[in-house]
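Note that one protein chain of the assembly has been removed; the remaining protein chains are unaltered in position.
For chain A:
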Amino acid sequence: MNMMIKAYRRKLDVANGRVDLSHGAGGRAMGQLIEGIFHKAFDNDWLRAGNDQSAFSVPGGRMVMTTDGYVVSPLFFPGGNIGTLAVHGTINDIAMAGAVPLYLSASFIIEEGFPFADLDRIAQSMGAASREAGVPIITGDTKVVERGKADGVFISTAGVGMVPDELDLRSDAAQPGDAVIISGSIGDHGVAVMSKHENLEFDTDIASDSAALHGLVADMVAAGGAHIRLMRDPTRGGIAATLNEVASQSRVGFRIDEDKIPLKPEVAAACEFLGLDPLNVANEGKLVAVVAPEGANAVLATMRAHPLGSEAALVGHVVADDNCFVQMTTSFGGGRIVDWLSGEQLPRIC
């Protein structure tokens, strides 16, 4: 009797199984992992085509491209996980150019022994985040390394987007007199992650602010694109690092007002007992915009009308300063410098 023998494949045991070295070896096991977890979670035509790359058409004009690595510890924290962080972070890097994000890639470096269930949870939430943002993950890669050679999973992403022709946002474009606008309360992400960090654990309701900001940016560009000098997302190093970077790139100084900076009381309290300055703590769903004075009110009003900018605040101005100092009037009444963080040992927060 002529009989086709159908290769038997044991189903991926997502609930109880673990990643082993075979899942990164290029054989059937790897294919099964990619299909069973990643394709299912990210599901789209490009991935279904099963190529090593994905082709797509773009309208004429200027593109932006960015790449990012994610090593946050712990992998899951209130308000998100390493996967949502990767999607939001990459979209935000593109959006800060005033661009419309189009496509993402995602590469996974997985430690041997990592539970499928955790990987699946991460992939599912990445899929959900990318669908919600309307920015599909269209290509990826998977590697498995021996136990002890990674910390659970590391994710590396890239993204591309299109930027309107008339828009040229640059870090060296801030000018004296420009307004500095922050889209909402600072320090939420860093404190949420630290609250779950081993050796530090404390009870708090603070959740990460991790969010994709391209919708907010599109509204801002529509309302006052010509007046926006630059935008930045203040991630590692917080608002302090962002303002110092812009100050030195634009060869200007900043004067900000502590009383005007949105800060949740519970974040302030956590920073107090951890000995941190909220200005140095990371954000993952906030932006800083430097806007020409004549456009500041319109941009601020537009931001406040968007759910991700409802607490937006004008916190200070750009000043001429050869020293490129970021100076702040404290709530107490005196002045001080807002400096980069130096030498502190902080946990991995993105």
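Simple rule for what comes next: contacts are C-beta pairs under 8 Å (C-beta built on N, C-alpha and C of every residue); 3 or more make two chains touch, one makes a residue touch a chain; residues count from 1.
The criterion applied here is as follows: contacts and distances are computed from a predicted model.
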Per UniProt record, name of the chain withheld from view ["Xanthine dehydrogenase subunit D", "Transketolase", "NADH-quinone oxidoreductase subunit J" or "Hydrogenase maturation factor"]: "Hydrogenase maturation factor"
Touching the absent chain when the full complex is considered, from A:Asp13, A:Asp43 or A:Glu272: A:Glu272
Sole contact to the chain not displayed, among A:Gln175, A:Ser310 or A:Thr330: A:Thr330
Residues of chain A in contact with the chain not shown: 199, 259, 265, 268-269, 272, 323, 325, 327, 329-337, 339, 342-343, 345
